[in-house]
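Right, one structure below, let's go through it.
Right after this comes subunit A.
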Amino acid sequence: MSIGQAFLGLLESQPRHGYDLKRAYDERFGSDRPLAYGQVYSTLSRLLKHGLVTVDGVEPGEGPDRKRYAITPAGVADVEQWLQQPEKPEPYLQNTLYTKVVLALLTGRPAAELLDTQRAEHLRLMRELTRRKTGGDLADQLICDHALFHLEADLRWLELTAARLTELAGKVRG
Partner candidate 1 sequence: MMLSAVELTKSFGSTQALSGASMSIAAGEIVAVMGPSGSGKSTLLHCLAGIIRPDAGQVLYRDQELSAMSDGQRSALRRGEFGFVFQFGQLVPELTCLENVALPLRLDGHRRKDAQRRAAEWLDRLEITDVAGKRPGEVSGGQGQRVAVARALVTGARVVFADEPTGALDSLNGERVMRLFTDAARTSGAAVVLVTHEARVAAYADREIVVRDGKALDLARHA
Partner candidate 2 sequence: MTAPLSGVGRPAPAAGPVHTGRLRRWAAEVGLGARLALTGGREGLLRTALTAIGVGLGVAVLLLSVSVPAMLDARSSRTAARDDDRYGSDKITPGDTTVLTLNIGTSYHGRSVRGRLVRPDGAHPVLPPGVRSLPAPGTMLVSPALRDLLASRDGALLRDRMPGTVGGTIGKAGLSGPNELVYYAVRGDLAFGQPQVQRIDGYGSHSPHEPLDPFLLMLVIVIFVVLLMPVAMFVAAATRFGGEQRDRRLAAVRLVGADGGMTRRIAAGEAVVSATLGLLVGGVVFLVGRPFVEFFEVAQLSVYGTDLRPPLPLLALLIVSVPLAALAMSLVALRRVVVEPLGVVRRATARTHRRLWWRLLTPVAGGALLAPLTGSRGDFNQWQAVAGVSLVLLGVALLLPWVFDRIVGRLGGGGALSWQMAVRRLQLSGGSSVRAVGAIAVAAAGTIALQMLFSAADATYTRDAHLDPGRAQSYTVVKVSALATATDSGALDAKLRTGGVTSVNTFRRDSAHFGASGFATMWIGDCAVLRELAELDRCADGDVFVFEHPDLAELPGQTVVMGDSDPDTERPHTEWTVPATARPAKALPGPYGDVTGVLVTTGAAPPAEPAPTFVSYVHLAPGDEDAPERLLNAAMAISPTMDVTIQRSQVRDSTFASIRRGLFAGAAVTLLLVGLSLLVGTLEQLRERRRTLAALVAFGARRSTMGWSILWQTLVPVVLGLVLAAALGLGLGALLLATVNVPFHADVSGIAIVSGIAAGVVLLVTTASLPALWRLMRPDGLRFE
């Protein structure tokens, strides 16, 4: 999962200082593993270098904390594209998907569509696996089934999230 896109998404809702950015990220997506400062600043400098963010202003004083970052139009386009692009269905995708949903909600983008797109992608893969399974031998079948069950679990999570989107939006925005 990409911290860069997450930062861009957070910055799109409002410009922030590096420290605020880390705190917002930890709060929403970090759960039990807070970001290291080094990671925060290396990511920010990468985004700066690609022109996706810009330094909005510097407050008096010393250190990188004093810089306030804002998203550039190129950065918005990058977030947009990232959110629209379904993730390749693979195990343990939830973190990325969750980040995407929250950022979509934060930036006022249609989160339901995001979920639907992802869902369609999951099913596309499931259909493919099913086809492969019906044509294959027992070993193929067992391997495909393993993947199918995981995908199904993801899909269920997508459905559940879709059903609770309004609730989540309230939490994220409030």
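In picking the candidates, the idea was that all candidates are chains of the complex that A comes from, given by their letters.
One rule holds in what follows: a contact is a pair of C-beta atoms (placed from the backbone, for glycine too) under 8 Å apart; a residue touches a chain by one contact, two chains touch by 3 or more; residues count from 1.
Quick caveat: nothing in here was measured; it's all calculated off a predicted structure.
> Check each candidate in turn (1 or 2) and state which touches subunit A within the complex.
That would be candidate 1, which touches subunit A.
> Within their complex, state which residues of subunit A touch candidate 1.
Going by the criterion above, the answer is residues 86, 113, 116-117, 119-124, 126-127, 129-130, 134, 148-149, 151-152, 155-156, 159, 163.
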